[in-house]
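The complex appears here minus one protein chain, its other protein chains still in place.
First chain written, first letter: the chains are A and B, and each begins at residue 1.
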Amino acid sequence: MPVSLNYIFKRIILSILVVIGVIVFSYILLLYTPGDPAVKWAGNPRGPEARKAIEMARRELGLDQPIHVQIAQFIYHVFTGNLGLSIAYKVPVSQVITSGFTATLELLVFAYLLAVPLGLWLGIYSALRRGSRFDSFIQSLSVVLASMPTFWLGAIIALISYSTTGFLPYGRVSYKLAASTGFNPITGFYLLDALIQGNYAVFLDALLRIIPPALAISVYPIGVVARVSRTLVAEALLEDYVRTAVAWGVRRNTIIKHFVLKSIIPPVIQISGLAFVYSIVDAMVVESLVFGREGLGSILLDSLHKADFRVTIALAIYLTIFYILVNTIVDIIQASIDPRVKI
Amino acid sequence: MVLAVRAGGISIGYIDEEEEYIVWAVRGVDLAIEEGDAFCLVGESGSGKTTFASAIAGILPPHAVTRGKLYIFDRLAIDESTWNFNGLRGRVVSYIPQNPGTSLSPFLTVEDHFYYVLRDTLRYDREKSRKAAMEALLKVGLDRGVLEDYPHELSGGMQQRVLIAIALASNAKIIVADEPTSAIDANLRASVLQLLGRLNREYRVTLLLVTHDLASTSIVCNRLAVMLAGKIVETGRTISVLRNPQHPYTKMLLDCVPLLGVKKPLKPLPGEPIQVVEDKAICPFRERCPRAIDKCVEEPPLKPVGDEENHYVKCWRLTGVESG
Partner (left out) sequence: MDSILELQRVTAGYKSIKGFKSLIKRVEIVLRDISFTVEKGERVAIIGESGSGKTTILRVILGLLKPISGKVLIYGKDLYSLPSDQKLQILRRIGYVPQDPYRSLNPVLKIKYIVGEPLEAVGVEWRHIEERASEVLKIVGLPQSIINDTAEELSGGMRQRVLIARAIIAEPEILVLDEPTSALDVSIQAQIINLLNSIYNTFKVTMITVTHDLGVAQYLADRLIILKSGKIVEEGSVDEVLRNPKSEYTKSLITSYLQITGINSLNNIKIRG
């Protein structure tokens, strides 16, 4: 492996510094948003005792401390995963976030497992038939796909799959079914859990429910990956080493599989990684507003609604950490695939 | 006598996508290369030598157009506008590219290169291809250790040797080498050319070497042809062409080579190599030729020189039309 531990170590240090910056920034930002969390914590007290109750809540929340102490404490809590209780639900923040996070991540990963291979296939196929009708169709289709607003497309998909024909179930899983078959979510990724437990009824149910939103989300990466891979393949076909391999009698399929594909995989991984983090926002909007699935989207809306600043902030921070994590992983994968890279 | 390559009136051009005309790079070339020959195609950039070599190697780009016939060991590879290189590439004709730095896939080890070539041409499995690879590497003077290396871990000279070894491994009868020395250091050139010459002699591989350096042909080739603007202007045994160059262009190509330890001013060719777009029958060297005469607006025929065996030249001044 051409990637050294030193490189990974440095990337992690750098990532941690970025995370700390984000924590400080978002904490300060939140202090200036309207709605006093101490009031919420005290349960919107009224009457003569109100002032005292709010003061107490403030002390309880640590909001009476100087700002740098608040921030330092907060950073410590982020890294220990202990962000206290949610102001709205009075359950640990980490618990709230994890449940939503696994739901959204499941949706995203599912969508991308569909989208990236399909986009890659379309791109390669049309690059090999440059100038054909199929090529120009895929070319224009990929632009349309990549530029279509996901929430709008999601609404259409929802309309087709739920209202008009009504053949697909709504939400994330049938809780009735889950309860009756003794389904027990361990990892929080329902598809995975159901498979592990051999609970095929729940698996099928969750699968049918994940397909419509996953379709809506996958459209953007399909377009992007198809377009990028088409360009990359077209360029790779002009490389000296491809021409030379042809002259050596290497067959067309071998050339595509071993000479062309190997050279385009690292950039395709990178572009997929970028699209993936971009799609998190898409997923958050679509899953909650269009498809009625619980996930990060619904948690964010809820926390904003209820001035649950601990959840909002934790969400922002853990999303940032996730962004950075995905980017770092993509970079490391990319570097380890390319034998020329030595870092 | 078996002919390895026989071209009959072959023309190769490229379609200009926007303007819809054809730029002819090779124009009506007749050529025969005998089996076991080390044949050299000499010319400046734009002379059509690389295009001609690509046709024999079977790697003309899709936008190329052809006329005439090209036989490779009695197999009709180009018949007017139709091409059929199936079974020829790798099996009968192999290829050594110009630029060693970009001609090996950066994502594959040297062994993988051998494997894919040998699997697709000779149906070898991993083990058999590894054995064949080691044999071929031995022939070019490389250690088997390079099999595990990626191309970027090798020096330019080693990359070039690997390319030669791969071209050898599939036991092709003809090897086309397109400027194999122009991208490597001067002090490595002689050894690469000597290697090619040795392979030609010891393994009876027919060699077609493409180069812009007329002087360097002498260490490898027994026959050569000088190309200019898509046509052969002089051809013959290397020794007779180099000792006794007839065409003014050939003479000038020899005069511009810097020779070590010889104090003589370089005599460069005047002007730039011309690109012929329209297919007019003129002498392509007319405008740069110090000895041009009126007759030179017509295209001279390829005529034999004196009683030298197989030495032909395409010039009016040497075919009896000295007046004017």
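Heads up, the rule we're going with is that a residue touches a chain if its C-beta (ideal position, glycine included) is under 8 Å from a C-beta of that chain, and two chains touch if they have at least 3 such contacts.
All values derive from a computational prediction rather than experimental measurement.
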Residue ranges of chain B at the interface with the undisplayed chain: 38, 44-46, 155-156, 185-191, 193-194, 197, 212-216, 218-222, 237-240, 242-243, 252-262, 265-269, 272-273
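To be clear about the criterion, only the chains that are shown with their structure count from here on.
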Interchain centroid distance [CA atoms averaged], chain A/chain B, Å: 55
Of all residues in chain A, those that touch chain B in their complex: 239-241, 243-251, 254, 258-259, 262-263, 337-340
Of all residues in chain B, those that touch chain A in their complex: 57-59, 89-91, 93-95, 97, 99, 102-108, 112, 116-117, 119-121, 150, 152, 163, 166-167, 170, 176
